[in-house]
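The complex is shown incomplete by one protein chain, all other protein chains being positioned as in the whole.
The chains carry the letters A and B, assigned in the order they are written, with residues numbered from 1 in each.
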Amino acid sequence: MTTYIIRRLLVTIPVLFGIILVVFIVGRLLPGDPCHILLGERASNAVCAAFNHDFGYDRPVLQQFGDYLSALSHGDLGRSLRTNLPVGDLLISRLPMTVELSFYALLFATIVGILLGVLSAYRRNSAVDVVTMAIANLGVSIPVFVLGLLFAFLFAIVLKDTFFALPPAGRLTAGVSVVPLAERWGLTGYAGPVRAIVDFVSNMYTFNALLSFQWGLLADGLRHLILPAVALGTIPLAIIARITRSSLLEVLGLDYVRTARAKGLAESAVVRKHGLPNAMLPVVTIIGLQVGGLLAGAVLTETIFGLAGVGRALYDAITSHDFAVIQGFVFVISVGFLLVNLLVDISYAYLDPRIRLS
Amino acid sequence: MTRPSGRLPRFATLFAGVVLVAAACTPAASTAPTGAPPTTGQTQGASAEPFDGTSFPQTAIDCSNRPKDYTGQISQIVAVDRLTVEFHLCDADVSFLSKLAFASSEIQDSDWLKAHAPDKSYVRNPNGTGPYMLKEWVEGDHVTLEANPNYWGDAPKAKTVVIRWSTEAASRLQELQAGTVDGIDNVGTDDFATVQGDSNLQLKEREALNVLYLGFNVDQAPWNNEKVREAVAMGIDRARIAANFYPAGSEAAKYFTPCAIPAACGGSEWPAFDAGKAKQMLTDAGFDFSKTYNFHYRTKVRSYLPSPTEVATDIQSQFKDNLGINIKLVVEKDDTFLSDSSLGKFPMILLGWGADYPDVTDFLDIFFGTGADKAFGTHFPDIEQLLTQGKTQPSVSDREATYGKVNDLLVQHVPMIPLVHGGSATAWKADVQGAHSSPIGSEYLAVMTPGDRDQLVWMQNSEPSGLYCGDETDGDALRICEQIFDSLYTYEVGGLKTIPSLATSCDPSTDGKVYTCHLKDGVKFAQGGTLDANDVVLSFQVQIDAGDPLHTGNLPGQWYNQYLFGGCLNAEPATCDPIAPASPAPS
Partner (left out) sequence: MSSVASPADLIADQLATARPASLWRDTIANVLRQRNAQIGLVVLAILVFFAVFADQLAAFGPDDVLLGHEDGVKRLTAPCVHLLGCAPTQVEHFFGLDGNARDEFSRVIHGARISLWIGFVTVGFAIVIGALIGLVAGYAEGVLDTVLMRTMDVILVFPSLLLAIAIVAALGPSLLNAQIAIGIVAIPIYARVMRASVLTVKENGFVTASRALGEGAAGLIFRRILPNAVTPIIVTGTLGIATAVLEVAALSFLGLGAQPPLAEWGSMIGLDRKYLFTAPHLILFPGIFLSMTVFGFNLLGDGLRDALDPRLNR
């Protein structure tokens, strides 16, 4: 198993380097010059020359890449061209929002998706199955931005002043403020990676609320997350439901399950004891694969629900050519991605020894 | 400067200063208030500490023999005594007080600048004298302000102000309707009726101090033919655009400059819509109807252009229906459109202009004066000459006559077609008392009472990029600065009239070239420091002197006051005057 993990890690390294290279090249390919974009629309050439010198854009591209790599090896992601803030700080303030949103979206998608899938397989070819699968098929077909807009309209305007009213945008009700965990735990004097992790968790407001027992804040944060999480989670939900159903049906058709049935075990018990555990392998894989889709969906979801997450920040950075932010964000996201893929592969290998040997 | 916590080393320099710049100092003991407590043994027994008034620049600029590259209107700013500042100008300036009232002329504490400008920390940690102070700024999400306990004026009505943002008018209205915010900026054109029809909301319209125009590069075919341009001016139904795509309070433009501005509307009006005649003129001019011509615009929402794509689409359809001309819409990137168009790159554009201060020069001179950019191609010398003349005429009636002639020439030459003066509006919950709109976007949140809540939530278009407004140009940043900082003058609530703020008065000399400003006494900065004349001098100095070590800002190159006051000093290595429309970027 260890050799498999090491081999898998080694394969990841060139991909990682490829990512850094691709991000750097794409960043340099963006047309227009960052100076005019960032310094206002009538910045003179002299100002731009000073700006480019300041950020090192007047150096040869190869040297810039070298500088970038060496900074990266020190954990320095550079400073945003637009806000002048360190990209690392920006990540700590933006990424938690997206992770939190994706977490709830995936949680919703997994729980409801597996439930629907099991129900559908259990009652295969019944009306329930047909309706569930039709909904699943529709679910993967409605664009996030259409669904999000319709949700916002329905829950914030049509259902306004009812029990079901939900806020159309934002992370918290205005005026509700969040005390950073570092402050609460007396860590303000500290710096470094531990502090960064604490700040990261702290910026996931619902987790912050949980860790500091602020139930009101938790409820407020969750209320704001429901609409975006459901909108974002609908496509993964549909995919998970379909995979669960087909995987379960396949397993239920296998010999040992038939044997179990022949023993006179009730169908529900067959599904629960013999079907589900064995059908979960592809489901786990597919859940892992949804992470990438969630991040892409987050760009649209955050746009519609006015959330300051990483998707929106990256979109803004790309369209305003903030190289430093693009590079830093994409690098970190890709590393996270590779890690998730790695985890999925490893868990897969753990569950299915044949893969390890191939 | 006269912070009570002053320490010994400062007094050493202070006395050295007295000797060195004695000429600039008036006997401090006689003017300083008795209220100021002595801070060290050195001044023990004296009724006040001595005042070391600074000047910027050290030696007044000789306006008839200016330093190379200095185009500015400021000759010298002098702290005469602790509470008196003199502004020496090169020429009389009727808009001087308006410029002093502008957010970029906010007064900073000298000590704060010295401590926080070098590392730029003042960009995110402002220290002002205004009704509010910054409580927190959650990047990307919101800014929270709380009442400044030391505020010199009436205490702000709402204890806390939360500022949020969304670029989408629909989202802003949605939040207002859902009750999560108290007020929103820039109500969508088609939502005016929605707001007015909702008894829970109130609409506050903004006066249309702007202009949308269709600009030609008069050097590029086929628009290099004056007759063709004239025909187009006649063939575009401006009223249809104003009526369909603009909110109430907007009007089809009769002149380039909005008529609310004094002396703006004399001379010829733009010709009335007449499609038949226009088409005939084009045919007579031998216009090539077989080609498709490009029409460049950007999708940035401005109050002069609340629905960019819809207006561009309608103009495209009008060209086709009224004139038989096919045009293609080309969306330009926000970031490059202005600089590219200022170089005359585009044959035909849709763009607009909003007033910085209410004077004709802020419209006509900027577009058609000697310093104007090349967006419309080669300048018209007859117009330039009249504008140079108008700028120096003190009498209102003389100016009216001159600008009337300019308007005649604009109709004759048609470098552009003014289309619409666009109104806009803010919307508020009905229970917000004191809700208002300002024609230049300076809404004062401190005078608003949000019903029985002690917090006012305001939602604008965008997040500020910084809260040091010496180098911010975006109205969304300037508005927040105006809650935190004060300038010597301010605009009256919801209006354009300038009224004293940190100054009790600023009095012009008879030739209008010297303004003497008297400061309010005992004004405290929210995070420590007391206002004095040196704060005023340094606040302007760090903006206009590009060589000053405290001239740092957020990002280089957005110094509004260099533009308002015409230029900057010590521009090494040439970092001056980037936003001034008068100095187009060299190609």
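Assume a residue touches a chain if its C-beta (ideal position, glycine included) is under 8 Å from a C-beta of that chain, and two chains touch if they have at least 3 such contacts.
Just so you know, these numbers come straight off a predicted model, no measurement behind them.
Here one chain is not drawn; of B:Asp141, B:Asp191, B:Asp486 or B:Asp532, the residue touching it is B:Asp191.
Between the chain not shown and the residues A:Leu77, A:Ile243 or A:Ile287, the one that touches is A:Ile243. Of the candidate positions A:Ser93, A:Thr206 or A:Ser334, contact with the hidden chain is made by A:Ser334. Checked against the full complex, the one of B:Thr313, B:Ser397, B:Gln412 or B:Ser509 touching the unshown chain is B:Thr313. From the options A:Phe65, A:Phe145 or A:Tyr348, the residue with contact to the chain not on display is A:Phe145. In the full complex, subunit B makes contact with the omitted chain through residues 168-170, 173-174, 177, 188, 190-191, 194, 237, 240, 244-245, 299, 307, 309-310, 312-314, 316-317, 321, 329, 331. Where subunit A meets the omitted chain, the residues involved are 14-15, 18-19, 22, 26, 29-31, 137-138, 140-146, 149-150, 152-153, 157, 243, 246-247, 250, 282, 292-293, 295-297, 299-300, 303, 311, 314-315, 318-319, 321, 326, 330, 333-334, 337-338, 341.
We adopt the following convention: only the chains that are shown with their structure count from here on.
Our note on geometry: subunit A versus subunit B, Cα centroid distance of 41 Å, whole angstroms. By the touch criterion given at the top, residues 120, 123, 136, 138-142, 144, 160, 162, 164, 166, 168, 171, 174-175, 177-181, 333-339, 342, 455, 457, 465, 473, 554-558, 573-575, 577-581, 583-586 of subunit B touch subunit A in their complex. Looking at the complex, you find that subunit A touches subunit B at residues 32, 36-47, 49-51, 54, 82-85, 90, 93-94, 152, 156-157, 160, 165, 167-171, 173-175, 177, 306, 308, 312-313, 320-321.
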